[in-house]
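Excerpt of the complex: some chains, original placement.
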Amino acid sequence: MTESRVWSNAVLPTLGVIIAVTLWWLATAVFHIDPFYVPSPADVVETFFRTPGFLLQESWITIQRVLIGFAVAVTLGLVIAVVLGSSRTIERMALPVLAAVNAIPKVALAPLLLVWMGFGDSPKIVMVILVSFFPVIVSTMAGLTSTPADLHELARSLKASWWQTFVKVRLTWALPQVFVGLKVATPLAIIGAVIGEVVNPDHGLGSVIAGSSANSDTALAFVALVLLAVIGVVMFYLVAGLERLLVPWAKAISS
Amino acid sequence: SSSDDDKGTTGSAGGSGDLKKVTYVTAFGAVGRDAFAWVAKEKGFFKDAGIDVDIQKGAGNVQNLTLIKSGQAQFAALDFTGAEIQAGTGKFTNWRAVAAIHQQTLVSIMTTADTGITKPTDLAGKTVATATGSVSELLFPAYAKLAGLDPKTVKLTGAQSTALNGLMAQRKVDGLSTFLLSKKALETVSKKDVVVMPYSEFLSDLFGNAIIANENLISSDKDLVKKFTDAAMKGLQYSLDHPEEAAAILHKAEPTAAEPAAIGEINAMKPYVSSPNGAPLGHLDQERVARSIAILQGNGLMPAGLTPEKVVDFSFIPAS
Amino acid sequence: MITIDAVSQTFKGRSGPVEAIRDISLTIGEGEFVTVIGRSGCGKSTLLRMIAGLLKPTAGSVTVAGSPVREPRRDVAMVFQRPALLPWRSVEDNVMLPVEIFGWRKSEYRPRAEHLLEMTGLSGFRKRLPHELSGGMQQRVSLCRALIQSPKVMLMDEPFSALDALTREELAVELQRIHMDLGTTIVFVTHSIQEAVLLADRVAVLSSRPGHLRRVVEIPIPRPRTFGHNAHMEQVAGISAELHTLLLSDDHLQASPQT
């Protein structure tokens, strides 16, 4: 039992990562890819260990921005989804505007943010929010409108207030779908932070990428990308873990 | 020079607690050509001048001009020719150059030796990649005409500047139009000899990078601008004199900046920094500025009407 | 207590309308126990949902305790045909749901919830989630959830359908006790004629779709009644036979959803 859980929760993922890294290695070796374009895993590791402290510090800055922005985006996304879900009129009016805003490439707005908010953390955090709130809205809305008719009727028959129905029935039922939104939003949040940091490379992995590409130091850029990937995986699994914790029943009633 | 006096006055007046805070934006990221700012900071030139400088890494002319315009930054380095065009077309007018970093434009055509291209006329019928909307792209027709090449016979392809060296190395294109300081990087990537054809051969009146300041700041605190410019120039001189140390300082402040590359760049830009007529560092010759404006206007890059005073505040220019 | 006045219901389905209920009028007094029988699909659940205020009649009106029903009321509890349990709540928490929603003091009602679970044989399953229960156990949880409300009116849609004969009898005894102790007005849909007779003051017989009121039969067996296999044998047999014929006199199972 526990052995098979270790197997599937630790060994298999690790194996997957190892296979992926090996493939990368083989690709660079077999096709003789110039390390300028794609450095080999060894180059990347070596480059990392040239300045591990610096890189981890920059990672930490990016992580903080991502976390703050993500938290705001999720809160905002949930609130907007709830507001849209509470009134069909508002939904009909606001959804096209949201879809429009979301289709605008945020990179194009980065200079504006810089002008308005200057340097520092805020424009990056705002970028994280802009990039990652929409999936939360869409998936939460889908979740909120998927309450089974009989549970909804139960709430009505108890004359539960809108808020009670929302908290005790609709939101809980929507949680598995909310988590889909969160899982999609996590990597977007990371990308948002990087966009903000590339536009104004003060700190963080985005500024490492900007700096290394200005120096055509591809290996360093790849180190930053790998660190971002690691952050992405960790955050993804944190979200997935939270889901397990909060929605254990969902697995039980489905197959 | 006069900076010694300044150091005395401000230093005694306020001490480190009273430093004036300003933001300076580099031309592009943290590379050798911009190292002097960090050097000036690290060496205490700015502090001695009573200024606390926040150095931000720039991302090209438009963004830097925007930051100056919006007041987020007080000083910036940028490509002066590009900035002239922006001013001439009326886009950004609230800035003045206060010192030149490069007396000659750094824009050039670069290609690898295996293409067989050795002179501008060889480019006829070839494809050249350049950053979209960059000065390189805008100046190309003027350069080509002067070099005896019909610009219409060359196919210019836009690409992000970070992709240029790769495109050349893979021979997706026959040449690049970009800053000549990236020669070393192209050599590394392509592992071939690199042929450089600087625009300055034919467009000798164009400047390279310059330091600009916000117009309002110039009128409200002339003294600050002066002190800043002087300190920056001190940093520039120091960098030229001690490329290794400058590169080390840069690397310490911005670990992504590779020291060898920075040293190479500082050495490579040396010839372009000193004024042709022996004027001090940072000099902006009014006549050359006027001629450069005339070239840009003559090539239809901007309408008539721009005068040197609208892009340079000559009161700061170290006299020749 | 409940006045059903010329109520009709027609559903607008994807492929044409379905007339479910046609012109039913019935008055149910306070504290009365009325059972409703009728063939499957004749509109019993629909009728109950209209009384509960969950569904607006397309014609006619329903009045409960003097005021017209426009929305659900908190003194009317409903046991749905399907258990409708919240899958993430334990048995106990599902039962406590109305208490939470009504804003009642939880600590006060927890002993009552425990008592109800014990009565329905579920006390060992207090902490289990619904999917760990058998069909009949889920139904009992939903029953407890209605009973904890101590409502004035209880609408029960086949609440014992998934229970075995003995559990049915035990719960019927309890239900009668509650009915008599608290004076609850109960409308009880069932498919068991025997159950209908043993529980009710009156049995309402609906015709096949569209359901209309075929007859209301008084049950003159004195209360408290005994339940179980052989309870009130003769009387039940007689009335059962009558009800049976009543249901049978209906056409055979109908084939068309339209009128």
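Chains: A, B and C, in written order; residue numbering restarts at 1 for each.
The rule we apply is simple: a contact is a pair of C-beta atoms (placed from the backbone, for glycine too) under 8 Å apart; a residue touches a chain by one contact, two chains touch by 3 or more.
Keep in mind the model is a prediction, meaning the values are calculated, not measured.
In this entry, the protein chain formula for the full complex is A x2, B x1, C x2.
Quick note on the criterion: only the chains that are shown with their structure count from here on.
If each chain is drawn as a node and touching chains are joined, the picture is a simple open line. Compared with chain B, the chain whose C-alpha mean position is the greatest distance off is C.
Across A-B and A-C, the chain pair carrying more C-beta contacts is A-B.
Averaging Cα coordinates per chain and for the whole protein, the chain whose average falls nearest the overall one is A.
Computed from the mean C-alpha positions, the centre of chain B lies at a distance of 85 Å from the centre of chain C. A separation of 38 Å divides the Cα centre of chain A from that of chain B. Remark: chain A and chain C have CA centroids separated by 49 Å (rounded to whole angstrom).
The multi-chain contact residues of chain A, meaning those touching 2 or more other chains, do not exist; every residue touches at most one other chain. Chain contacts: chain B has no residue touching two or more partner chains. Put simply, chain A touches chain B in their complex at residues 34, 36-37, 51, 54, 111, 114-115, 118-119, 199-202, 207-208, 210-217, 220.
Across the complex, chain C meets chain A through its residues 49, 52, 54, 71-74, 76-78, 80, 82, 84, 86-88, 97-98, 100-102, 129, 131. By the touch rule above, chain B contacts chain A in their complex via residues 23, 28-31, 54, 56-57, 59, 62-63, 66-67, 70, 72, 162, 165-166, 169, 182, 185, 188-189, 254-258, 261.
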